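I have a structure I would like to understand better, so I am pasting it below and will then ask my questions one at a time.
Note that one protein chain is taken out, while the other chains of the complex remain in position.
Which chain is which? They are A, B and C, in the order written, and residues in each are numbered from 1.
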Amino acid sequence: MNAQELLLAGRAALAAQPFSVMLGTQVVSYGDGAVELHLLITDQLKQGRGFVHGGVVAYLADNALTMAAALSMGGGVLTAEIKVNYLRPALGQTLVARAWTLNAGRTQGVSRCDVFALHDGVEKLCAAAQGTILKAPAPEGHKSTAAGEGVA
Amino acid sequence: MNAQELLLAGRAALAAQPFSVMLGTQVVSYGDGAVELHLLITDQLKQGRGFVHGGVVAYLADNALTMAAALSMGGGVLTAEIKVNYLRPALGQTLVARAWTLNAGRTQGVSRCDVFALHDGVEKLCAAAQGTILKAPAPEGHKSTAAGEGVA
Amino acid sequence: MNAQELLLAGRAALAAQPFSVMLGTQVVSYGDGAVELHLLITDQLKQGRGFVHGGVVAYLADNALTMAAALSMGGGVLTAEIKVNYLRPALGQTLVARAWTLNAGRTQGVSRCDVFALHDGVEKLCAAAQGTILKAPAPEGHKSTAAGEGVA
Partner (left out) sequence: MNAQELLLAGRAALAAQPFSVMLGTQVVSYGDGAVELHLLITDQLKQGRGFVHGGVVAYLADNALTMAAALSMGGGVLTAEIKVNYLRPALGQTLVARAWTLNAGRTQGVSRCDVFALHDGVEKLCAAAQGTILKAPAPEGHKSTAAGEGVA
């Protein structure tokens, strides 16, 4: 796939996730083992103190980590585990997740993700994540494994 | 606080989180350093293959881990980090998170959480999580730190 | 393998690890998806404050997590990742790691481990760990995969 096709495949992957559609996550870039996701910060995404809920940050990191590894592993993956450090409260207009693949083998991929809050034009790092992604066992009669398929 | 007051405090903590209200998370038990949260599985919470999105599982684990530690630490806490292993796809009617505190000191607490999918009356373990929770620095002029306050 | 054969297989696995031999790790029990390792605390295993070095605790947890999953997965495994929370300084005569398998599938296993310091007859929990273990790809011409083989 060329760059434009990859981006469309990434968007199709998210569009097939009802949860991502409900939250409104956008794929801004997708290719070369890296992905950037954006999520508009609305009041509905917050916890009790007015910051973005940690679970939303973890969701975005999970998705970005998995999509990055899926790129490098040829799609058809499952997330084995994620780890998220919360560095500071996420405040602002947009949550930005950038993930990249560290290593991708036949069975496992490992990726990292930084999550920033974009606040009045300034990005602040609010979470750092790392995750393990596994090649999904091919279901019987299943052939295609488009990049971005089966994400998260 | 007695058991009933603790439960109400836990519910008030979740009710103050717009994201938890949107998803519909319920506090089923809260006390003795342990918490049980339930979340009805709707289509909106799913990813592309029809399973509950990993981000939803991570959200529920994050909340349960933090609430468990908050109980043991006297409230007023922040989540430092979580780690979630996804063991099997979450399928069924209800997501059930049970978290308990392993250790709570003055500055940090560590808790574990198991997340089950309740499917036609049978619970299956679908995720295992562990997290670090820190005592939040007291804001100036702030006194009360009810258990369950400032969760997640 | 019966219980005694399993224990011997676990001991043989450790005996094949020069690093474990150097540190003096002992397999105390091994079977039913669970393992208990002991390590005598000597001055050589300490960091600058007189506690057991965190790296030693992580080593013991890594080994126990992997051995527990290897039991459930039929041996021939690789450790994909570990996460260790340090709960309190490890002080005393013996470090005791107890690990058990949470879930073991065809490709991945997930296990947990508690590490205790035995101090004058009293055990104190000093670390809590969780890890992901993968089935190792079979090398060509390789057949046997005894439980405990290829640990860590």
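Quick note on the criterion: a residue touches a chain if its C-beta (ideal position, glycine included) is under 8 Å from a C-beta of that chain, and two chains touch if they have at least 3 such contacts.
Nothing here was measured: the structure is a model prediction, and the numbers come from that model.
Asks: For the chain left out of this view, which of A:Val27, A:Val52, A:Leu71 or A:Val110 touches it?
Replies: The one listed residue touching the chain not shown is A:Val110.
Asks: For the chain not shown, which residue from C:Ala34, C:Ala58 or C:Leu125 touches it across the whole complex?
Replies: Final answer for the missing-chain contact: C:Ala58.
Asks: What residue numbers in subunit C mark contact with the hidden partner chain?
Replies: These residues touch the chain not displayed: 13, 16-20, 22, 43-49, 53-56, 58-60, 62-63, 66, 78-86, 149-152.
Asks: For subunit B, enumerate the residues touching the unshown chain of the complex.
Replies: Contacting residues on subunit B, toward the hidden partner: 80-81, 83, 106-108, 110, 132, 134, 137.
Asks: When the complex is taken as a whole, what residues of subunit A touch the one chain not shown?
Replies: 83, 85, 87-88, 102-103, 105, 110, 112, 125, 128, 130, 132
Just so it is clear, only the chains that are shown with their structure count from here on.
Asks: With chain centres defined as C-alpha means, what is the inter-centre distance between subunit B and subunit C in Å?
Replies: Measuring from centre to centre gives 29 Å for this pair.
Asks: Quick one: which residues in subunit B touch 2 or more of the other chains?
Replies: 83, 85
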